[in-house]
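Structure provided below as structure tokens; questions to follow.
So, subunit A:
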Amino acid sequence: MNRSQSKYPSVAMMTGVSRAFDDARFTRTVLNNIDFTANAGDLVAITGPSGSGKSTFLHLLGGIDVPDHGHIAVNGMDLTSLNETGRTLFRRKHIGLVFQFFNLIPTLNVIENLRLPLELCSIRSDDSTILALLERFGLEHQAHAYPDLLSGGEQQRVAVIRATIHKPLLILADEPTGNLDDCQSRAVLDLIRQISNDGTCVIMATHSQSASEYADRHCTIKNGKLHEASQA
Partner candidate 1 sequence: MASSTKPRKPERPGSATGTLLKVFLREQKKSPGPFFLTLLSVATGVAAIVGVDITSYSALNEFERASRLSSGLATHQVVGDAAGLDESIYAAIKLDGGFPNAAPIIQADVQVNRNDRTWQLLGIDPLSDYRIRESALLGGEYTEQIETAWPIHVPNTEMWPMGSTLTLRYGNRQQQFTVAGRIFDQAGPSAMQAEGFLVTDIMWAQAFLNRAGLLTRIDLRLDSEADSRDIQMLLPGSVRLIDLQTRHTAQKDMTRAFRTNLTALGYLTLLVAMFLIYSSTVFQIARRRELLSQLRTIGYTHFEIARVLAAELSIIALAGVSTGIGLGYLLSTLMLGLVTDTINILYFELAHGTLALPIQTILKSAAMGFLGTAVAGAVPIREAGQVTVQALAKRTFEEGRALTLSRKMLPAATCCFGLGTLILMFSGQSLAIAFAGLFLLVLGPVASTPWLIDHICRALGPLAGRTLGLVAKTAVINIRSHLSRTGISVIALCLAVSASLGVALMIDSFRYSVENWITHYMRSDLYVVSTVPGEPHFSGLFRAEMETVDGIQGTGYSTRISIQSELGLHDLLAMDIGPSSFRGFMIQSPPQADLWDRFNQPRTVLITESFANRHDLSVGDDIRLPTAQGETSFEVIGIYLDYSSEHGLATLSWDNFDQYFPNPGPTTASLILQPGAISSDIRQAISNLESAPEQLLIRSNRELREQILNVFDQTFEVTDILRWLTVLVAIAGMIFSLVALQLERAALNAKLKAVGFSRTQLALQIISETSTTGFLAGLIAVPVGLTLCLSLIEVINVRSFGWTMMTHIDPMLILAAVGVSTLSAAAAGIYPAMRMWRTPITAGLRDE
Partner candidate 2 sequence: MSRVILGVIGLLAIGFMLANRMDSQDAETAPARFLSDVLSDSAGSQDYDHASPDRTILFPEDHGAHESFRHEWWYFTGNLKSKEGREFGYQLTFFRFANASRSEIQNAWNNDQTWMAHLAVSDIESERFFFEQDMSRQSLGLAGAKIQPFRVWLHNWHATESEPFEPDRLALDLSAHGDGFSIDLSVKSETAPVLQGENGYSRKSHSGKSASHYYSYPDMETFGQIRIDGERFEVLGTTWMDREWSSALLQAGQIGWDWFALHLDNGKKIMAFRIRQEQGNAYRHAVLIGPKQSKIPLDVIEMRPTRNWTSPETGVEYPVGWKLGLQSEHERIALEVDSLMPNQEMNLLFRYYEGAVQVHGRSGGEKVTGRGYMELTGYN
């Protein structure tokens, strides 16, 4: 896939996005009129206190949730113009998601888990490609293991590989290291870094300082607003 930046100025773009949730007593505005852009090869870290809206931000970009106001475009496609199924089909092809928990399907082994996005996108591939990928990230010995036999860090690395295996434009990672020790975290973040270096846009929500250090861009969500720290 040609990831020419000239043709598409941005991979992910939010304009004037707002999202509020109804709690039992009052309406809580999580995101308020946010503008945001990310380009291919960007590795963006989103930080902020618990409940600040980091996850909501990622869900909106992933088409899992829809904004109350504003527009979200991924690779030029206006997600807000799509219905649920349309977003799902778009997500399946163009977006990879990594979460803190439950990334792998427990009843599928590593290679089967990795094959899943390819199958969904009807991409023909043989296992050698997947094995090569696993080898590259030092996971080849676990190819046929089931997730519960993998360490947390290994699971999360497999999850990251799975999110990227069908070569999406955008990877969204929600606290990918939240459940991991430092050593494991580093392995996962290294992997994310490499993916970003390959030209994929990665947006990662985290409250870990060490994680955000891997990023090129640093944004903070606070009181419904997104602030980006000036480029280092």
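We adopt the following convention: a residue touches a chain if its C-beta (ideal position, glycine included) is under 8 Å from a C-beta of that chain, and two chains touch if they have at least 3 such contacts; residues count from 1.
Per the selection procedure, all candidates are chains of the complex that A comes from, given by their letters.
A quick note: this is a predicted structure, and the numbers were derived from the prediction, not measured.
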Which candidate touches subunit A in this complex: 1 or 2? 1
Give the list of subunit A residues in touch with candidate 1 in this complex. 1-2, 7, 55, 59, 62, 64-65, 74-77, 82, 84-94, 97, 99-103, 105-108, 112, 115-117, 119-122, 162, 174
